[in-house]
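Can you read through this structure? Questions will come right after.
A single protein chain has been omitted; all remaining protein chains appear in their positions.
Note that the chains are named A, B and C in the order they appear, and that numbering of residues resets to 1 at the start of each chain.
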Amino acid sequence: MDTVLFVIFAIVSLICAFNVVLQTHPISSALSLVGVMGSLAVLYLLLGAEFLAMTQVIVYGGAVMVLFVFTIMLLNAGSEKSSSKSWFAQIAGLPLLLAFVALMGFLIKGVMPALPAVRFGSFIGGTAEQIGRLLFTEYLLPFEVISILILIAILGAVVLARKEID
Amino acid sequence: MTLWLIPFFPLLGFLINGLFGKRLSKPAVSLFAVGSVALSFIYVLILLSKLYPLTTPYTEHDFTWIHSGFLQVGFDLTVDRLTALMLMIVTGVGLLIHTYATGYMQHEEGYARFFSYFNLFMFFMLVLVLASNLLVLFVGWEGVGLCSYLLVGFYYKEKFASDAANKAFIVNRIGDFGFLLGIFLVVMTFRTLDFGQIASAVSSMPVETNAGILTAITLLLFAGATGKSAQIPLYVWLPDAMAGPTPVSALIHAATMVTAGVYMVARTAFLYNHSTIAMSVVAVIGLFTAVLAATIGVAQNDIKRVFAYSTVSQLGYMFLGLGLGAYSAGMFHVMTHAFFKALLFLGAGSVIHGLGGEQDLRHMGGLRKSMPITFVTLGIASLAISGFPFLSGFYSKDAILSAAYEHAPWMFWIGALTAGLTAFYVFRAFFLTFFGTYRGHHHPHESPLSMTFPLIVLAILSAIGGFFSVPHLLAPLFPLSTGPENITPMIISASFGILGILIAYVFYVANPALAETVRVRAGGLYTLVLNKYYVDEIYAAFIVRPLEVLSRYGLWKAVDVGLIDGAVVDGGGRLVRSVGGLLRQLQSGSIRNYATWVMAGSLIVIFVLGLVGGSVR
Amino acid sequence: MNFYLVSLIKLFIVFAIFMQTLAYLQWIERKVLAHIQTRTGPLRVGPHGLLQPLADVFKLLTKEDLLPPYVNRFFYLLSPFLAVCLALISIAVIPFGPEINVFGTRTYLQVTDLHVGILFVLAISAVSVYGVALAGWSSNNKYSLLGGLRSSAQIISYELPLTLAIVSPLLLMNQLSFRAISDGQAGYYLGFIPRWAIFQMPFPQIFGFLIFLIAAFAETNRVPFDLPEAENELVAGFHTEYSSMKFAGFFMAEYANMITITCVATLLFLGGWHPLFPAPYSNWVPTALFIFAAAIAFFHAAQPARKIDRYSFPVVGAIALIIAAIFAVPVLQPIIVPIFWFLAKVGLLLFVFIWVRGTLPRFRYDQLMKFAWTFLFPCALANLLLTALFVAVF
Partner (left out) sequence: MHISPVPLSWYLLLSALLFALGVAGFLYRKSIITVFMSIELMLNAVNLTFISFSYKLRQIDGHIYAFFVMVVAAAEAAVGLAIILTIFKNRGTLQIDEVDSMKL
């Protein structure tokens, strides 16, 4: 069953990811990205990260991507125009990417020690309780630092988005 | 027992007057300024009465200041009998001079500024005195130097004042450079700066008869002392420092700051005791300074300059005492000198005040009727400095000269001769001021009570201060000499002093024409002395000028403009430009190109880490 | 295979009942609003207008399916579909009653019990904004776009107090699964005060409940926070360009969201299926209520205002009596009495939703945002902090 689920959602996420890159309209890309995130959430569930799966949907799907969609709608961003600049990226990008995928594939398949098979339910570490416990004990300092980071981000966003920047 | 409160009160006064002084009325400024010092004085009294008899030092650790490797420096304050003596002098005389200054500065611009500097000086001086390690002492040391600079240049609109301030500061820098090197050497040698720890470390070391590390340390520290306490060769700043207001001269350049060098040497006596060479150097420099300054003082016409040279001379005496190992005698002279020299300056200030700013002796005369209190008090001070029997200077000077007599008779004879010279030129100034006929134009008047009251108090102290036996007080720190009391040097030095007074009386009261004859006879010698042996000119020609030339043509034109600007800065710029010209081809402004480069770079990293690193592992 | 079969059956039952409820909730709303405004509401179709929802469905189905020009076709067609689907998903984790035993099969009265059920509901409600936002954008109509923008801003803003209000009872119960939370509210203080979250020591969640309710109004785009579809400003807001079944999709989504959120409120704050009275009495409450209703019906049948009442009221009374009898059957009681209590609480909250719609005027948009950020959010934060403090101390 988990194999079926993995195959389905892996394919969905790949299709959506291709869509993100290939669609010309930002909003299509955004929606495709939501699809990637949703299918990734299912994969997280398969890997025993139930809390993160839900957080993924809430934070990415519900907050970050809504912000994206909101901005796209607000700016009424249309389809992209083609541009002759950045020829270097256009030429070198694809070979580099293919090299990257090949390298990673080789590393994962060839170099890395054998990895276990994924069975749903064999690792149920990622409950809210355990994550919370770790977050508020061992990772308390990073957690607090991240809170401050968010505060700064909020202030920064507010300052940036003001009508007049004095 | 909170020792930090002692310097804290003046600091508070400084902050209040410095920050809000412009908005406060003059009485309020005086209240804060004098009140803070008074509080400090009262607190010192209470503290010392509680700590009595204080045979062992009382140390207080306020906070750890520097903690770096082996070096641990705390902001530590300590009180022992030496400190107690200095605390009494500084706060007591300081209080009197503060009171005096409220009258003296009444009509001056920058009243609050003056008192804020004055309080700041008190703060740093107290830190210096209370310091328990060399670094804290150095803080106070530099702090009083700063205040001295600020106060000498108090009339900063006058060129001579700012020049004098610069001179004082720069000359002191030379000494402080040595002092700082000495501190570094101490750190290297003892790995601590705390006096107590250094003392215990030193006690196990042998006395150096040849040049060694202790000699180096002590001589470098003494270099600092020659700067601060105006000894040969760095004494030149002190006479010029008289450009500041007279209370400044009295407090900083007579009673307290200039004795900091003496205090420092006494404080680090345990080091000097281990170096015979350094001791001899201190003694000889002290002696020669005393003589040199005294001879210059004979020919000066500015009343404050006369007293300034006498200060240099008396400081020389103190160092003579220290160098002979008679630390308590030196400190004794510090105390009595603080009384009578402060009094001399304050009296001179009173005269100057009464004459509306006139400082030239040639325009004074016959003031004893119009300024009776000043006349009497200044007379007592002059007698005291001349070593007139049973006044304070008699005892302290005798203590030093006795030590010299035991140690090396030639030093004693020169010292005694100098005592006579001192008596002569001080009384020359005194007679020129108060006897004869008035030669000025301004209408003289007596000073207000706020000025005369400190004069009277200081006069009493100058008179009886000698009965307060400092050597016995400091006995726990510096053992008394056990030899039999020898009365000969006392009689000789006292008679030299009285002889000096008599000669002065003959020259300037009984037969003024004689002085003129002698001056004409002396001719070249007089000119030489009048021009202070041309020391300033010699310094200018042999040190300042070459330095200037070297700086201008060597360092500025060649090194700075040619090498640094031309080769390093411009050349670096050209190099960066040419390399940048190549690299700017990469700077296309296109984020996607940058990302491609990042991508390529990360690929290489992954390749290396993943394949090479993996296979090696 | 048994697991899949049971799940399928439960899925079917829940879906069927849910769809029916959606349809009739709309009828109830019309009726209640009508009575608030002293009208009678739908009456013509069926007895007392009971078949009105069916008629509505037929009407919408048979209407012409307009596809306006200049719309973004894909998203235009996708968004109502998205809205309905997302609105219907959440009900899957809502439990309606305790574990039951039917013919030897033990199962929960719930499609599935998720460990992180509440997070799931929050996630779905967070994502459900896409339907509205996309509808507004793809319609290529400035009113629709404004409605969509408003909706996304509003939902993001009110999600914060909503989530913060939810966290407080979670702190009391220490669980994330709906079932565990509901069971954490079983029992009574002093024998008669239920341990529902709004009464639970050490810090009763009355404020939390109110904050949740207010935010829920905004989350479901209901009056007084129905700015995305404010007809006097935006024609019909995000669904201006929609007609027939596509319009019905949004309609259904709104009511489905309403039901889901009242279910969540019931489970989190009102003790789920746990009765108001201790068990021996509560088992007979539904029976007594239905007998009382039957009595009223028979009373009115005895004094008919219209001719038809003489026949219809006894029928209603008889149905009520039958239901009362069913509730009295001891074998069925463990299954249906909790369901009754759950539905009663949900129904009450739904009534409050309709009641508020009938009585309160609409906010202005700036007031709405200001209210969320400067009042509701700080309140929710304070409530959470106090709860955390009390939980930590006691």
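In the analysis below, a residue touches a chain if its C-beta (ideal position, glycine included) is under 8 Å from a C-beta of that chain, and two chains touch if they have at least 3 such contacts.
Because the structure is predicted, anything quoted here is derived from the model rather than measured.
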Checklist entry - Among the chains included here, which ones are touched by the excluded chain in the whole complex? => result A, B
Checklist entry - Where does subunit B touch the missing chain, residue by residue? => result 584, 587-592, 595-596, 599
Checklist outcome for this item: Even though one chain is not shown, subunit A touches it at residues 2-4, 6-7, 10, 13-14, 17-18, 20-21, 26, 29-30, 33, 36-37, 40, 43-44, 47-49, 51-52, 55-56, 59-60, 63-65, 67-68, 71-72, 74-75, 77, 80-83, 85-86, 89-90, 93-94, 97, 100-101, 104-105, 108-109, 112, 115-119, 123, 125-126, 130-131, 134-135, 139, 142, 146, 149-150, 152-154, 156-157, 160-161, 165
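The rule is short, and it goes like this: only the chains that are shown with their structure count from here on.
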Item to check | Pairwise touch network: line, ring, star, complete, or other | outcome: line
Item to check | Leading chain pair when contacts are tallied as C-beta pairs | outcome: A-C
Next on the checklist: Closest chain to the protein's overall Cα mean, using per-chain Cα means, please.
Outcome noted: A
Next on the checklist: Could you work out how far the Cα centre of subunit B sits from that of subunit C, in whole Å?
Outcome noted: 89
Checklist entry - Using mean CA coordinates as chain centres, what's the subunit A-subunit C distance in Å? => result 32
Checklist entry - Hey, how far is the Cα centre of subunit A from the one of subunit B, in Å? => result 72
Checklist entry - When you check subunit C against every other chain, which residues touch at least two of them? => result none
Item to check | Residues of subunit B whose C-beta touches two or more other chains | outcome: none
Checklist outcome for this item: Counting only contacts in the complex, subunit C reaches subunit A at residues 74-75, 114-116, 119-120, 122-127, 129-130, 133-134, 136-137, 145, 148-149, 152-153, 155-156, 159, 176
Checklist entry - How about subunit A: which of its residues touch subunit B in the complex? => result 85-86, 88-89, 92-93, 96-97, 99-100, 103-104, 107, 111
Checklist entry - In their shared complex, at which residues does subunit B touch subunit A? => result 588, 590, 592-593, 595-596, 599-600, 603, 606-607, 610-611, 614
